[in-house]
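Of the protein chains in this complex, all but one are displayed in their positions.
Chains here go by letter, A, B and C, matching the order in which they are written, and residues are numbered from 1 within each.
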Amino acid sequence: MIPRYARPEMTAIWTPKARYGVWLEIETLAAEAMAELDIIPKEAAIAARERGDFDVDRVDEIEREVKHDVIAFLTSVAEHVGEEARFLHKGMTSSDVLDTCLAVQLKQASDILLGGVDRVLAALEKRAIEHKMTPTIGRSHGIHAEPTTFGLKLAGFHAQMQRNRERLEVAKKEISTCAISGAVGTFANIDPRIEEMVAERLGMVAEPVSTQVIPRDRHAAFFSALGVIASTIENIATEIRHLQRTEVLEAEEFFSAGQKGSSAMPHKRNPVLTENLTGLARLVRSSVVPALENVALWHERDISHSSVERGIGPDATIHLDFALHRLAGVIENLVIYPDNMLANLNRLGGLHNSQRVLLALVEAGTSREDAYRLVQRNAMRVWDNPNRTEGDFMNYLKGDEEVSSKLSDEKIESLFDLGYHFKNVDHVFKRVFGK
Amino acid sequence: MIPRYARPEMTAIWTPKARYGVWLEIETLAAEAMAELDIIPKEAAIAARERGDFDVDRVDEIEREVKHDVIAFLTSVAEHVGEEARFLHKGMTSSDVLDTCLAVQLKQASDILLGGVDRVLAALEKRAIEHKMTPTIGRSHGIHAEPTTFGLKLAGFHAQMQRNRERLEVAKKEISTCAISGAVGTFANIDPRIEEMVAERLGMVAEPVSTQVIPRDRHAAFFSALGVIASTIENIATEIRHLQRTEVLEAEEFFSAGQKGSSAMPHKRNPVLTENLTGLARLVRSSVVPALENVALWHERDISHSSVERGIGPDATIHLDFALHRLAGVIENLVIYPDNMLANLNRLGGLHNSQRVLLALVEAGTSREDAYRLVQRNAMRVWDNPNRTEGDFMNYLKGDEEVSSKLSDEKIESLFDLGYHFKNVDHVFKRVFGK
Amino acid sequence: MIPRYARPEMTAIWTPKARYGVWLEIETLAAEAMAELDIIPKEAAIAARERGDFDVDRVDEIEREVKHDVIAFLTSVAEHVGEEARFLHKGMTSSDVLDTCLAVQLKQASDILLGGVDRVLAALEKRAIEHKMTPTIGRSHGIHAEPTTFGLKLAGFHAQMQRNRERLEVAKKEISTCAISGAVGTFANIDPRIEEMVAERLGMVAEPVSTQVIPRDRHAAFFSALGVIASTIENIATEIRHLQRTEVLEAEEFFSAGQKGSSAMPHKRNPVLTENLTGLARLVRSSVVPALENVALWHERDISHSSVERGIGPDATIHLDFALHRLAGVIENLVIYPDNMLANLNRLGGLHNSQRVLLALVEAGTSREDAYRLVQRNAMRVWDNPNRTEGDFMNYLKGDEEVSSKLSDEKIESLFDLGYHFKNVDHVFKRVFGK
Partner (left out) sequence: MIPRYARPEMTAIWTPKARYGVWLEIETLAAEAMAELDIIPKEAAIAARERGDFDVDRVDEIEREVKHDVIAFLTSVAEHVGEEARFLHKGMTSSDVLDTCLAVQLKQASDILLGGVDRVLAALEKRAIEHKMTPTIGRSHGIHAEPTTFGLKLAGFHAQMQRNRERLEVAKKEISTCAISGAVGTFANIDPRIEEMVAERLGMVAEPVSTQVIPRDRHAAFFSALGVIASTIENIATEIRHLQRTEVLEAEEFFSAGQKGSSAMPHKRNPVLTENLTGLARLVRSSVVPALENVALWHERDISHSSVERGIGPDATIHLDFALHRLAGVIENLVIYPDNMLANLNRLGGLHNSQRVLLALVEAGTSREDAYRLVQRNAMRVWDNPNRTEGDFMNYLKGDEEVSSKLSDEKIESLFDLGYHFKNVDHVFKRVFGK
């Protein structure tokens, strides 16, 4: 975990203290359930609830001796709870605590991530509506294609992030299961009702079949979902990086007054936040393959997944959380240059209307092949003129006899109004924002 | 795509002929929608539906010349449809056809994959019920832990595969969208109702915001789902490979009469199918990372995703499909050795009851720490005896004064009945199979 | 393997016929070695060499029956060689043939790949020398930094590709080992001298310790090297895609006369080859993870690696080979626009000299902090002027009293000559091209 790419809200989930806190809650809930079912004395559950506590350093100290974290933890708890502590953990196995705890932590992480996604969604919606009708050139293959609006770009990202929200909800649900099923999941020494009671109180469901561990397909699906979200972040970041290129400069990350873009070149204003997001996306994604490799545990369980998850559990959630908020900040503060957008749009001498001309020629009776040839012929003249100006393509068309025999000058001129391209923006916005 | 790991049902989706067939259907549906909205003559739509056809070799031939696949295809179609063909594809862009086609193919592939998952589920359920109460040792870390049943193992895999079924349904829904939105997704030259009409007739929904292409987060999520399913296959395959090990031999892949296990060693009966499944799982999973890398396309689109998807589209679906059916066959025909399971279970001299003894000692008033020490002491004696027999652990316990002062011989004997471990098998089966 | 991204030279290595051909050569060389050591009759070796042959369809037919490829192959060979064929494969195991064959194929593939790398290197060198002194703006973070030359860009790619050449040589050497060591690598039934003799005749070395299989760390290292090369291809392709962007247009993929960039927009000239290379890089790289996962085979071997390698063996080498040649073609034919490079360079009003001004101020006695502030202040004025012209930065500096009190107008002007930046181009070229 890289501290500079972490927000305290998310790192708080992954501290030893937080982890032991969840362990204690699970042990206590289990004790309460056992007491309710008259499996252990009511006093034991009350003692756990009232005096249950632990000391992180003490747990570490004991662990160094016994080389077993849960035993060390229970020993520390016993030092606070006293005699009744011996009823804790009855019939349970360490993994009942560890795996349910990881599920609780990933569930908590999901909620925080949902908050980050929501902030991104809000920022995207606000800016999309603000620039709903700001004309900008649409680019395929990095080459000018046809006009679109900046709002439409953002609406597309919103729709994508909205799908990520749903994926994250599904992933959260996938991971929200509790296992208290004993050494190989047979409930040999523990009543399955304990599991169901604890699950309910944790806002989870009981894992249908656990085998000491919760099956790792759930975690694989969870981290895959994070990987997809990270890729969307990379997608948006890449767009902004492109827009901020010197030659394009249609949008720019906010650059504060005292900021230095480069130690050597004082003139620089670099899109470092979105470049950073691109890297963070790679980092978050790197958790997907090991999570997939974790699924094929041996028999009822081996512990190879554990070291992996000690890494990717905190790292992927912390860095994704940070990335979501950094992205939201970038979007909220993005400096947008409508004038540059328009200037760029016109830079190709009107070529962005080549399809309209093609269709008009076809409508006027030209075969598609001929029309294509005619339009391409004039388009290439524009391309090849380094000193082209805005109206070049229109003028070339007017001057091309094969074209002008089909389309009047007025007709040709009518094919170059910008509004034509935006008539369905409302329709798309309604799909995305419902309004 | 590796032909030997392919079933014709799935490969049929990915032939050029099938692909062009989907293209033709999309173009025809679009034409019909346009005719309905009076955008093109009704006759054009009728001509497309009635005479619409193409020739694969001819398309290839034209493509070599024009270097554009959709233009080549449309030219070939025009050779069948005649004059009215010029109304086809009106206001559409190639990607409208290509991307919607890929969605149709992945949707078709999903349906076939669901069939494979269902066959695996049926096989797992049948064998699980058959061996619901077949005792076998549960193993954690490859070491004997406590007894479970073979049916319970299979029930766990069933629950996991059932989750994969749901993931696949979600993935199918994710991918089932249609885009007919024009060059940059603005519907500049095409009515958005066309897209909605075609989507509906294809059993899909319209992509809320496409930008010449359907956003690739959908595909990333799709291939991630396949990766998780592949990992479950690896999980089951690994279990069977373990069970077939010479020293374990609790189950065995069916080995037919004429089969040769090894060219050199005529005695061999190898779990080659499940080893093969392990490899296929790696192959299918290898599609996940490139699918994630495909998300961050430049601006409204670049075409880097295309070559990736020409590979992973067929490969991942074909190999996963094959793997599912191979796995189903392995499970259906798996030779199961209950006697060996029981013999193995007893091989550790009764140590699998160590927890029960521990709990009994605690219940009898021993502290957890002391009880642990007592049980471990006797357990290690069993471990260290190479000639141990079934009853060793029980006898050592009886002979240990610190133990026998707490537990009578009868009590100790009662801790070794196998049925104790299986009292909740019904409960778990009800969770999984609802019965 | 995707046929459209394949060159016949490389696919020829991976046909069944080629594979069986290598098998036959290995069996024949082994027979000759055995004959030389008087282990089998000389006639048997002669028969194998003279009449040794096979029939692909016949092998398939037999394999369907015996379910074992090498046995099927040997049976077909026996049908050509006759009686003496029974001395073939003596004491060998199938993997001796299969694994050595894969090594031979990967070695052959390496040689072809080296040819592709060399073609890329030659193209890079030619164009680098051609544009050694063509000024172009260097960009960090997509933002103009300081001038460089187009030749220098290409020299950097050349140095990178030269390193890939060395990596490929190492990878080829890694993979060029031969194993003929019997069922578990003990040479129980075969003399280790056979292995050494066959290895030598194949231009390989004997695998020090094989265990039925050649250890898979070699293959993992091999495919990792391909992954690095693919990433370099992506790096160069990305650069070209950037340079071809409409707003930049400093270089362009060659666009032939009859070519159509888009079915809908006749004006388009898209960098589709380099976008394709970007995708192919992802595909080739996707072989790295499964190759790494293949290393941990069980005990002396399991066969999980086999299906993986049936995929990645041909796919990664074929697509990388194709990509290298496509890339070479792109570089060879790249249309380069020095005028646009110069125009872009000047687009930021001279800001690319901000560091020089900073250093001059420091030299003139200003503190680094103050100098930074002064330069940044004037640089930001340029940034904020949408109608800036070439000389703006210089003029602002001249007009800034705090600057002009330190630097005379002549001094300031002297800081804007372009040649200053290129004085060490020779030095770098000498490092790369030795001249």
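Just so it is clear, contacts are C-beta pairs under 8 Å (C-beta built on N, C-alpha and C of every residue); 3 or more make two chains touch, one makes a residue touch a chain.
Note that this is a predicted model, so its numbers are computed, not measured.
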Note = Full-assembly contacts of the left-out chain, visible side only, are chains A, B, C
Per the touch definition above, residue among C:P147, C:P266, C:P314 or C:G349 touching the missing chain = C:P147
Task = Determine which one of A:A12, A:L37, A:V66 or A:V335 touches the chain that has been left out.
result = A:V66
Key: Contact residue for the chain not shown (choose from C:A103, C:A155, C:C178 or C:I412)   = C:A155
Remark   = Given A:Q160, A:T278 or A:N424, the residue that touches the chain left out of view is A:T278
Remark   = From B:K107, B:H144 or B:K406, the answer for touching the chain not displayed is B:H144
Query = Where does chain C touch the missing chain, residue by residue?
reply = 74, 86, 90-91, 138-142, 145-149, 152-153, 155-156, 159-160, 163-164, 167, 170, 174, 182-189, 192, 206, 208-212, 215-218, 220-221, 224-225, 227-228, 230-232, 234-235, 237-239, 242, 278, 281, 285, 288-289, 292-293, 295-303, 355-356, 359, 362, 367-368, 420-425, 427-428, 431-432
Note = chain B residues touching the chain left out here are 137, 139-146, 241-242, 244-248, 260-262, 264-272, 275, 289, 293, 339-340, 344, 347-348, 351-352, 354-355, 358, 372, 375-376, 379-380, 382-383, 386, 393
Remark   = Omitted-chain footprint on chain A covers residues 1-2, 4-5, 65-68, 70-71, 74, 89, 92-94, 182-183, 189, 241, 256, 258-260, 262-265, 270, 272, 275-276, 278-280, 282-283, 285-287, 289-290, 293-294, 298, 302-308, 310-312, 315, 319
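Methods note: only the chains that are shown with their structure count from here on.
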Note = When centres are defined as mean Cα positions, the distance from chain B to chain C in whole Å is 33
Request  = Could you please state the distance in Å, as a whole number, between where the Cα atoms of chain A are centred and where those of chain B are centred?
outcome  = 24
Note = Two or more other chains are touched by the chain B residues 182-183, 189, 278, 285, 289, 293, 298, 302-303
